[in-house]
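Working notes, beginning with the structure itself.
Heads up, one of the protein chains got dropped from this complex, but the rest are sitting where they should.
Just so it is clear, A, B and C label the chains in written order, and each chain counts residues from 1 on its own.
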Amino acid sequence: MALTDEQTKEIAAQRGQATSTFRAVAPALEEILYHPLPVLDHGFVRVIDYMGDDAAIVQAARVSYGKGTKKVNEDAGLINYLLRHRHTTPFEMCEIKFHIKLPIFVARQWIRHRTANVNEYSARYSILDREFYIPSSDQLAAQSKSNRQGRGDLVEGKEAERVFALLKNDSEQVYDHYIEMLNENESGAVINEKNKGLARELARMNLTLNYYTQWYWKVDLHNLMHFLSLRADAHAQYEIRVYADAMLDVLKRWLPITYAAFMNYRVGGASVSAKGLAALRAMLAGKEVTQESSGMSKGEWNEFQAMLKS
Amino acid sequence: MALTDEQTKEIAAQRGQATSTFRAVAPALEEILYHPLPVLDHGFVRVIDYMGDDAAIVQAARVSYGKGTKKVNEDAGLINYLLRHRHTTPFEMCEIKFHIKLPIFVARQWIRHRTANVNEYSARYSILDREFYIPSSDQLAAQSKSNRQGRGDLVEGKEAERVFALLKNDSEQVYDHYIEMLNENESGAVINEKNKGLARELARMNLTLNYYTQWYWKVDLHNLMHFLSLRADAHAQYEIRVYADAMLDVLKRWLPITYAAFMNYRVGGASVSAKGLAALRAMLAGKEVTQESSGMSKGEWNEFQAMLKS
Amino acid sequence: MALTDEQTKEIAAQRGQATSTFRAVAPALEEILYHPLPVLDHGFVRVIDYMGDDAAIVQAARVSYGKGTKKVNEDAGLINYLLRHRHTTPFEMCEIKFHIKLPIFVARQWIRHRTANVNEYSARYSILDREFYIPSSDQLAAQSKSNRQGRGDLVEGKEAERVFALLKNDSEQVYDHYIEMLNENESGAVINEKNKGLARELARMNLTLNYYTQWYWKVDLHNLMHFLSLRADAHAQYEIRVYADAMLDVLKRWLPITYAAFMNYRVGGASVSAKGLAALRAMLAGKEVTQESSGMSKGEWNEFQAMLKS
Partner (left out) sequence: MALTDEQTKEIAAQRGQATSTFRAVAPALEEILYHPLPVLDHGFVRVIDYMGDDAAIVQAARVSYGKGTKKVNEDAGLINYLLRHRHTTPFEMCEIKFHIKLPIFVARQWIRHRTANVNEYSARYSILDREFYIPSSDQLAAQSKSNRQGRGDLVEGKEAERVFALLKNDSEQVYDHYIEMLNENESGAVINEKNKGLARELARMNLTLNYYTQWYWKVDLHNLMHFLSLRADAHAQYEIRVYADAMLDVLKRWLPITYAAFMNYRVGGASVSAKGLAALRAMLAGKEVTQESSGMSKGEWNEFQAMLKS
């Protein structure tokens, strides 16, 4: 993980000056505010700002329910109720802003979550750093045989050596050529006085998708949880899942009650279809249910069995 | 303007406990945090929370522009540049949360701004208060003759007296009947033991559109400015414009540099069409331009003339 | 249900002129295109336009999966897979546009679904019709004792008579006064030459929330299904549920495969928490599980029991 010197100084400055506020404060989150949490070989997640705490969710719900909240006024109980019944609007009342450094191919998945605010480093304006992602050997997986978008066994031995060599050499080479085409090195000095240097907005196209980019990403709590429920899932690609995992730790510090409810109702929960419910009721009544009698497809039946066993 | 006792106590409690934070703080906004700013006869706007300050916009832009920001690193200059060129994403990095009390017919206009988070008081759960909006006599306007959605002269004298009487009496009467149908008074006591009382979700339909509702409304700065540019405009209905005006004051306290840029580029600015630009260039070259030669419609020509005179 | 003469003529004109297109066509939906489907006493839903069919969802998914689709190329199988795994983007590739007439208090719930396009009749510009909603006697429900936002037994006998009288009389009276304040009757004639007439944008505030409004509402299929899963639910207020029910019929005509999948996975399905899954596994293994041992709250346990029985 590499912060620029400027960023390191900025963090020191920001953490040096505590100020007084009347706003809701989340003490455990303040402890790590601005600090980068390392992810992958050069990436990080750091919290830049946040709005609200567990109590702010309850407060917003109380505006909705008015005097009706009296019956459910215990905070954890209300938060659990809201999440269970998908009353999502009170969770939109909290907001968090991250600074994230991540490989471009991960950024391309991430940006598909549209309900968020983003400021990305622009390679039209500035030169990207020589930082690229290389998987660790325990993540160098082969294509799954059973799952078209999944990973199978590890690639090992000579094949692994060859893959690492290709990834590293190509990454280095395309960057060397990027700099050569720009005719400007990373500190801004002209390389060859006779050349004009290719426009940055063009030269960047020579970089590979494992190069790191960075952005500010701001999102409300409801949409953050939606992101996490998809990206902290076992089906998500490892390289984005590790970011989601780091953000789950942030969520735990920020909103401990909501975090616990989220783990119970979303991360650890499941959806059951009408056919699945019918099968469950029959099974609990002692009847045998088979894939055929359930009306489910083979794939669905396997998923249903896995849900009941794991 | 009427806060409930509970709300008044809450404000006192919240303003009693300043806490230390490492986050960006806007001192002039902290001064009025939680305090209701009165609007109309019973409404208010109060700031519940906020994220970011002018420097946070600059900071987000610096992530985008990277080393490219060095040339434009003076804060006000950069903020003006961003707003002028509609580089809107850095403004999305600030967020604000309001508690607003407003008549239902105003709420119906307001909610059309979709990119915001809302928690509204639910009349399915709880009983609405006996609070309704009556225009002041200097706002009791007749239908405009020239503008199908505008106001003209004041309604005065006997006609005004009659209008006030109708508005007040109908408002009082529908509330009396609302309570009677609920069979439950505002403090929750049953009125007639023999009756069941109509469901709240049904009884509420008897209230008129001038009744007050309230909500938490959270929005990012870009969308707030879009709201304000439409709703603080002279063409906006007075009853929503006064809320926008109160929020402009909030904006000035929160982000003084952005506020000044916003007043210059949006509130005080204008859009000119291709035909308008051609007309301007001809006029500046000393040529006479008429509606006919401009190619504009009569309405458009009048708007163009007004823009150049006012 | 009342269409204006103008609307009736428009429908006849639109259904008179079939045109040739290369686009995807849904024949069963064409049969009812433009025709109003009656809802409540004066409301309706009618389909104005649509984009895509079941095959369009498959086609969009094939762009995503590329050659990877070959294994799951049977349409119904793929649509079921997508919906089960919440791969929602292919469903966004279909779009539908409705014209809806509905009471204002229903419109206020409906508009909270933000990801849609709306053009509502403006009472700033035009005069609303004398049309208001009165519940039928089999929907005149008392407040539920157990559910703060629900309905209980029917209100009957003298109490019902009184409620009907209050609702009708107040609705008629506020409209009479609306017209009087406007000083302009429904056909546009001035009532009293001596009066100026209150601005439409003000006079409308005297109408009650059961008055009908109308709008064009356009939404993509993913967001339509989200709307329907919440509003066709037994917990939704009856007055919006009947609109959702009418739209379910539309969905069935438009996209029969998606409709069947939606009924199975969403409408008829359920969410189970981590604690719920643990309880299910224990129960299927023959162990007794109680509320206490499940770790669920009382309310949650009751919901869990209901899910397994109904």
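Here is the rule we use: a contact is a pair of C-beta atoms (placed from the backbone, for glycine too) under 8 Å apart; a residue touches a chain by one contact, two chains touch by 3 or more.
Everything numeric here is computed off the predicted structure, so don't read it as measured data.
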item	value
Selected from C:Ser126, C:Asn147 or C:Ser293 as touching the chain missing from the view	C:Ser126
Contacting the left-out chain in the complete assembly, out of B:Arg148, B:Lys168 or B:Lys287	B:Arg148
Touch criterion as defined above, residue of A:Glu6, A:Glu74 or A:Asp170 at the omitted chain	A:Asp170
Hidden partner chain, residues of chain B it touches	65, 68, 71, 77, 80-81, 84, 86, 89, 112, 148-149, 230, 263-265, 267-277, 280-281, 283-284, 297, 299-300, 303, 307-309
Interface with the undisplayed chain - residues on chain C	14-15, 17-25, 30, 33-34, 48-52, 56, 60-61, 63-68, 89-90, 92-93, 95, 97, 99, 117-122, 125-127, 188, 214-216, 218, 220
Contact footprint on chain A, counting only the chain that is left out	103-105, 108, 111-112, 114-115, 118, 122, 124-125, 133, 135, 140-144, 148-153, 155, 159, 162-163, 166-167, 170, 173-174, 177, 180-184, 194-202, 204-210, 237
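The rule is simple: only the chains that are shown with their structure count from here on.
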item	value
Chain contact graph, described as a line, ring, star, complete graph or other shape	complete
Same-site or different-site touching of chain A by its copy chain B, using the half cut	same
Rounded Å distance between chain B and chain C, as computed from the means of their C-alpha atoms	28
Junction residues of chain B, two or more chains touched	118, 122, 125
